[in-house]
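With one protein chain withheld, the remaining protein chains of the complex are depicted in position.
Let's look at chain A:
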Amino acid sequence: MTDFIRDALDRQLDAAAPPSGLTSGGLTHLGRRRVLRKRLGLTGVTAVLLAAAVTGGLALAPGTPDPGVHAATTTQADYPLPVPQPGVEYRWQPGNSDITENQATRELSAALWPLIDAVPNATPVAYDSNGQVVGAPLTASTFPSFTRRTDRIDADGVPTGYERPVYTQFHWLKFDGMIRPDVFSVSYRPKGSYEFGGASDPDNPTMPDWRHVAESCGHMEYAFRGEPGWVSDTTCAELTGPGGERIMTMGQTTVAPGGITSYSRSVMIQTPDGNLRLVQDFGPTPTVYGSDTPDIADPRPGLSLERLTELALALPAVILQ
């Protein structure tokens, strides 16, 4: 049976594959040039990073666990990112939810429900993969809880030993008058395990750089799933919160080929304990499943950046471990 799938696909690929421009000689030449360019470019950067690591007491090799990580239970432990090594590719490998309930998930879940329940003209709902609201509106007892997962960093595909806890929750939030709901998500990342602000992966600009949680602000044109013509504009602003929090608001407009426009709003907050909160509201899908014709005239997220910021600031500080 497996052979059936493999053989059928092989025959189809053989028949359909256009000539390839990939050659061993060309790739080797290009690879050699890029390595040379990277080495030259990284010489200065490496010196600065090493100096910072030594003076800041962060001289951790990739994979060396922070001794404070497991010791502290009343103060937030630090999860300093590995010092990048030249020519090494770092990539996060998100884990599955490994703890469904602990002190932090309980505190976060208990705090989030009343905040969402108090959003005017909105109802948290369950939504299935076929695009249908299912069941009754969510209540305090059916509202999804926060979960914890462990993310690790691989260097050139090999685990470094670096791990950090991430706490997340997402749900659907249907605003009055909208025929489909927004997606609302909250995540927490621990001190040291991220760089504040947005920055794109140089090789894949629609993805964040491995140290960041969001891609770059500004204008971006790109291909998605082989389909060119996608345009994304992200407007960012940096603020200071009432308790000294560092805040960045990000409003993103994405236009697909054909002109269908979608929107999202994000707020990231670095709190005084060093942790990061990321709160996001993705506007409703502008088209119904199976159609390229929008049936929502203005699919903007229901919560403004100001309201998202208030909500993010109202969430509690918790120890992430």
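Methods note: a contact is a pair of C-beta atoms (placed from the backbone, for glycine too) under 8 Å apart; a residue touches a chain by one contact, two chains touch by 3 or more; residues count from 1.
Here is the rule we use: contacts and distances are computed from a predicted model.
Only one of "Thiosulfate oxidation carrier protein SoxY", "RsbT co-antagonist protein RsbR", "Branched-chain amino acid ABC transporter permease" or "RNA polymerase sigma24 factor" fits the UniProt record of the hidden chain, and that name is "RNA polymerase sigma24 factor". Here one chain is not drawn; of A:Ala126, A:Val183, A:Val231 or A:Ala317, the residue touching it is A:Val183. From the options A:Glu101, A:Glu221, A:Asp292 or A:Glu306, the residue with contact to the chain not on display is A:Asp292. Listed residues A:Pro124, A:Pro165, A:Pro208 or A:Gly302: the one in touch with the omitted chain is A:Pro208. If you put the hidden chain back, the residue from A:Pro120, A:Gly157 or A:Gly177 that touches it is A:Gly157.
Mapped onto chain A, contacts with the missing chain fall at residues 1-2, 4-6, 8-13, 15-18, 20-25, 27-28, 30-32, 34-35, 38, 87-89, 91, 93-94, 96, 130-131, 156-158, 170, 183, 185, 203-204, 206-208, 215, 223-227, 254, 256, 260, 262, 264, 282, 285-287, 289-292.
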